[in-house]
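Heads up, one of the protein chains got dropped from this complex, but the rest are sitting where they should.
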Amino acid sequence: MSWFASVSDAMLVLGGMALVFGAILGFAAIRFKVEGDPIVDQIDSILPQTQCGQCGYPGCRPYAEAIANGDAINKCPPGGQATINQLANLLDVEAVPLDEEHGSEDIKKVAFIREDECIGCTKCIQACPVDAILGAAKQMHTVIADECTGCDLCVEPCPVDCIDMIPVETTPRSWVWEKPGAHSQLIATDKIGEIRGAA
Amino acid sequence: MAHTTERTRSSRRIWDIPGGVHPPEHKAQSMQLPLAHIPLAPSLIVPLSQHIGAPAIALVKEGDRVLKGQKIAEADGPISAPVHAPTSGTVTRIGDYTMPHPSGLQAEAIEISSDFSDTWCELYPMQDYRERDRSEVLHHIRECGIAGLGGAGFPAAIKLNPKGNAPIDTLILNGTECEPYITADDTIMRVRPEEIVAGAEILAHLLHEPADVLIGIEDNKPEAIKEMREACEGTRFEVVVFPTKYPSGGEKQLIQILTGREVPSEHLPAEVGVICQNVGTAAAIYRAIQFGEPLVSRITTVVGEALDIQRNIEVPLGTPVGHILANHGIDREQMAKIVIGGPMMGFTVQDERVPVVKTTNCILVPARKELPAPVPAQPCIRCGICAEACPASLLPQQLYWYARAEDYEKLEAYSIKDCIECGACAYVCPSHIPLVQYYRAAKGTMREAEQEKLKSDRARERFEFRKARLEKAEQEKEAKRQARKKAAEEARKRKAAQPASDKAGTSGASSEADVVAAALARVKAKESSPEQQKARAERSVKSAQERVQKLEEKASAAEGTQRDQLQAQLKAAQLKLGEAQQKLTALDQPEKTSSAAAAVDAAIARARNKAAMSPLEKAQKSVDSLRQRIQKMEEKIPQEQDAELQAALRDNHRKFQEKLVVAEQELAQLQQQEPGEATTPPAGNDKAQQAIERARAAAQARAGMSDEEKLAAELSSLEQRVEKARQRLRKAQDEGNENVPAFQAALDKMENKLAEKRQQMGEQQ
């Protein structure tokens, strides 16, 4: 039975090694776990958080989850091309143009309630995804412009239609310089004289 | 890094900065004439934001009379500065004015029409500042609205109260003025050196007497150096002279030149123990302490070949640039641009009405040939001359490359935030690339993105919070439901214990249920009054008939698609008519309901008319039927032998009871919506009754009107609003406001709605 002894020895050694290495691996897996953001969080952090539902999901996070599960990345109009590009970058897929079916990119807006017309029905509060509207029943309501994401969701429910989406104004404080235009990249149709004149 | 040392008269070591350029100085131009004053402008525009930080908040209103030096706007928050009236007069308007800002946008300002008496208000000096608490002195300086006069306009009091533990060992007064053309600091050092030194004393006192107090001046201002040295005699202050090179006057660069220290990226000079103030600011602080004078005027260089007179003037803040130019013989033919600040870092303005503010150190109006328009940029040849010129040791060509490609990560990596936008790189670039504009655009976009990120993070938080809140509310509701369920259970148990108990107890023994039941009974009595029902039915039959008739007429007259439409409408109307008639007949034979056959008829009619039933009727019906069923069940349950079946029945019973409670509530609400028919509540003070009353009152506002009335009211309000919207649109169009499209869209929407409502109205009548 010596063959059995030697085989069983070998099996014992191998089995022991398997156990030891398994233990080491298991320990390493716990000890050195990569603390990466789950992909959904990363996607969610790119989405603009307007929470407007234009993508067809009830908010940005559900859309992030959907993207993580393979949905298209071009359904978020508030984010526009910039967001699509970032997502494409993150997920290593092609940056496709915005799906116009879900709406088109628009300038930034905030909601504004014409307070003298508001009847205080609180419908808008219920609609606002980020609690950016203040007011109580039968009191006039008002929008905290800083918190408003411009999602448009409060406009529809208002029975007296007293909510306007007003384009965000640029003030001297929020204004930024534009990239130089024609000066930097001349094309064939440019004439130096014209550029000088226009400048 | 090679710090070359140089020995000057003061034998203090000075350091060199990397890079730098030597553009033509053009300083003599404005130094030929002495400091002057110009006649007061008839109206002054005083912006609320002349400093870095939050704009001040106006304290006056239109029509107020103000005196020179009176505070007219208050600081908003810690990083802000108040604003004072630069002369006496009347506030004519508070509104948006074009700002002296590269954007050329408008912001809030106070316009004061001057009364030309220039009367000061009462001033409160603080000459005993050494005996006072430091915070008191700082408060005084802050209240005098003093912000950095050198360029950025950082509120002075904040700088003088450094956070953190780094002790301040060096106070630097910046008299460098390295920009070409500008001589405002040169002038103040020549004519008011004692004020600067006195100001330095105050500053040193506030900073706990730092070891070194240095006054840094470039060697191209011999006159100013002499005056300052004389004024410093007998003090421990030291005038340090160093070679002229642009941009030595940048705060960080000056600190490097005088101390060899570098301010860590994205940190404040105080962290390396240095505080830097402009010489003009020091003088202003002196005047604020000595005479209590707030900052209402400043010395500004008015220079450029397009002017007849080039000099420095002391001018009240708020004076429009146009007024100053008019007083210096402007040649409008020659004027191609107005630069506020110097040629290296200043910005152009398009509107001559922009006022002088606390930071306006120069108004440069070059002749066309003097500072010609930029030539078209050629490609970057990576010559590296820009990197040689950069005082911050950046790689401008790389920054340009990535700024053009909008690669913000790379820009971050190449430290674009450390660029001081001095323009040295763009000045030397042989390809004449507007490098600084690229950096500004990129920085702006990066800043915007940062803010967006903050905002979206906040939005995410709020969204999540809201979700949690809704969930909690849902849970609470669920808990309440459970409680109700329990109550019902108990009631049932009690019931089982005494099966003979009366019906009123079905929905629970609580007084609440009693009240509801009572109300229900009352309403039943009223609502089901056959006369009323009949009258209503007749009315609806009549109106339906009329409508059918009208539609028939129209349909026969119309053609094509319209006709089809009308026909469809007609059909719908006919159906309605049929229903109404049936209802009427059903009502006509109430006595028959007792007989079995009639009961069937009635059921059919009921089913038919279900659609036409008012919600109240519906609710009541469901309450009634629920009650009946519950009663039946209650009878059945004790009879049932099978335990399982009994349990199922009990379960069902419970469910029905829940439903009943809901239905009853609904009913109670609906009852209040028929205010004319609601009866006065019975006497009694218990809670439930009050609640019902409150609910009723709340509903009243909305439900107080009949449908028609409501519609009419809505219609008229809509009409009003459309009118308003039209006016607004017109106004916006007149003003060329950029919101015009938005307004137009809103108006269109409203008009659509109006048309819709009108149509509805027509249908109803």
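As written, the chains take the letters A and B, and residue 1 is the first residue of each chain.
The definition used in the following text is that a residue touches a chain if its C-beta (ideal position, glycine included) is under 8 Å from a C-beta of that chain, and two chains touch if they have at least 3 such contacts.
The working rule: contacts and distances are computed from a predicted model.
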One chain of this complex is missing from the view, so tell me which of "L-lactate dehydrogenase complex protein LldF", "Iron ABC transporter permease", "Ion-translocating oxidoreductase complex subunit D" or "Cytochrome c oxidase subunit 1" is its UniProt name. "Ion-translocating oxidoreductase complex subunit D"
Given the contact definition stated above, which residue among B:97, B:129 or B:427 touches the chain not shown here? B:427
For the chain left off this view, which of B:336, B:367 or B:754 is in contact with it? B:336
Hey, which of B:167, B:222, B:264 or B:578 is the one touching the hidden chain? B:264
Residue positions on subunit B contacting the omitted chain are 1, 18, 21, 23, 102, 104, 180, 252, 256, 262-267, 335-339, 341, 343-350, 366, 371, 373-376, 378-384, 387-388, 391-395, 397-398, 410, 412-415, 418, 421, 423, 426-432, 434, 436-437, 440
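Simple rule for what comes next: only the chains that are shown with their structure count from here on.
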So what's the Cα centroid distance for subunit A and subunit B, whole Å? 22
Which bits of subunit A are touching subunit B when the two form their complex? 44, 47-51, 59-61, 109, 117, 129-132, 137-138, 146-147, 149, 160-161, 164-167, 170-180, 182-184, 186, 190, 192, 195-196, 199
What residues of subunit B sit close enough to touch subunit A in their complex? 49, 99, 101-103, 105-107, 373-377, 403-404, 433-434, 437-438, 440-445, 447-448, 452, 455-460, 462-466, 698, 701, 714, 717-718, 721, 738-739, 742, 746, 749-750, 753
